[in-house]
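Encoded as structure tokens, here's the structure I'll be asking about.
Missing here: one protein chain of the complex. Every other protein chain is in place.
Let's turn to subunit A:
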């Protein structure tokens, strides 16, 4: 890698200043600052190693970086730095580079000795910590190493912390608590560098589910953010309840998670809805959306995405699949825990919401056209009521209908079959495709639509195929026809 040696040098001063400022990171302020800089510091240490790799011995290194000893030494005493991700590796690599195999003078000899001491400080018994020697002797007499000891020790500490946090049932009457809010806060910030350490998962879970009864959030925002990051990047796995709790407590994390999902989906080619559904389900957002608060945030973000992309059909498809998965998750919920529909769609006409929420699979196919007529009629009444409808309301109503794409697909299908009176269906579809036209001209507009709707039709065909597959609808002939059409469109689009 082509290395610009001046770049690390500039940052060197910066990082040394930081290391001095942080000390051993004993104050909350310094701890928060360290946590903020951990990723960049790691990057810097990697770059430093790349530069030092070719340098032989400490004297040459000191010529290039006079203060390197100070920097590395100080960082070794900062447990936040050592505990983070791969920083400890990079730090130890740098130390190895500084070691001289043939020390030419007392300075180099001393430097060598100091490097060994630092490494012992990091890995076994530190000569600067008085209580470690005893333990080390005991352990090695038994035939174990510090690796065994610290493995057990960390697990025990986690176990103790979890027990302490859990034995804290919030009893409305008894405010006596064994754990103070500031302590929980302190624990949460100390966990930030350790999030990807597998031992920590039980503690992460317990912290996320911890409710101290105080209305204010007691977990550090840095902690919540870092857990969210690690979860989104799939570096850790957490139970659903813990993730839900995280998103409920920290809306920036929820927003980030939703945007991350959209990002992911936009980069997949929309060839298979299975893939889309899989990605969405993995994100845990549909399941989490059973909480109305989460649902509303996600919904807003999707709505904005739709507006920003001028109603791109990819985004519409994503929203529709999401809504389907959300409904499935909600259906699987325990009756007692279900929130009423009004909680998710507070501003909408409830009968319309209920009608749209009915899955087509719940109704016999013969009653579909009647159901669609109901929906169409309700919509018409809402939209044409000039007292109530503003442009915003219109958009909101249109968006609501859009979310429940299943019924629209069925409307289109029924229209293609031409077995029923088309008026209501036509009105519905016209509303879907161009909601802003004058009401009377809506039917006209649908028939004379000349704009390129191939993409929409393609999406429609995809959705129909998906639905047929998953609900076992449609006979062989229809399925065959559908697949043929899809193939034609794949070639064309």
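One rule holds for everything that comes next: a contact is a pair of C-beta atoms (placed from the backbone, for glycine too) under 8 Å apart; a residue touches a chain by one contact, two chains touch by 3 or more; residues count from 1.
The definition used in the following text is that contacts and distances are computed from a predicted model.
**Q** Which protein name, taken from UniProt, belongs to the chain you can't see among "Transport inhibitor response 1-like protein", "UTP4 small subunit processome component", "WD repeat-containing protein 73" or "Fanconi anemia group F protein"?
**A** "Fanconi anemia group F protein"
**Q** Out of A:11, A:64, A:146 or A:309, point to the residue that touches the absent chain in the complete complex.
**A** Counting the whole complex, the residue in contact with the absent chain is A:146.
**Q** Which is it among A:19, A:194, A:242 or A:329 that touches the chain not included here?
**A** Only one listed residue reaches the unshown chain, and that is A:194.
**Q** For the chain left off this view, which of A:88, A:228, A:299 or A:324 is in contact with it?
**A** A:88
**Q** From the list A:48, A:72 or A:161, pick the residue that touches the absent chain.
**A** A:161
**Q** Given the full complex, what residues of subunit A touch the hidden partner chain?
**A** Residues in contact with the chain left out: 79-80, 82-83, 86, 88-89, 92-93, 95-96, 99-103, 109, 112-113, 115-116, 119-120, 122-125, 134-135, 137-154, 156-161, 163-164, 187, 190-191, 193-194, 197, 199-200.
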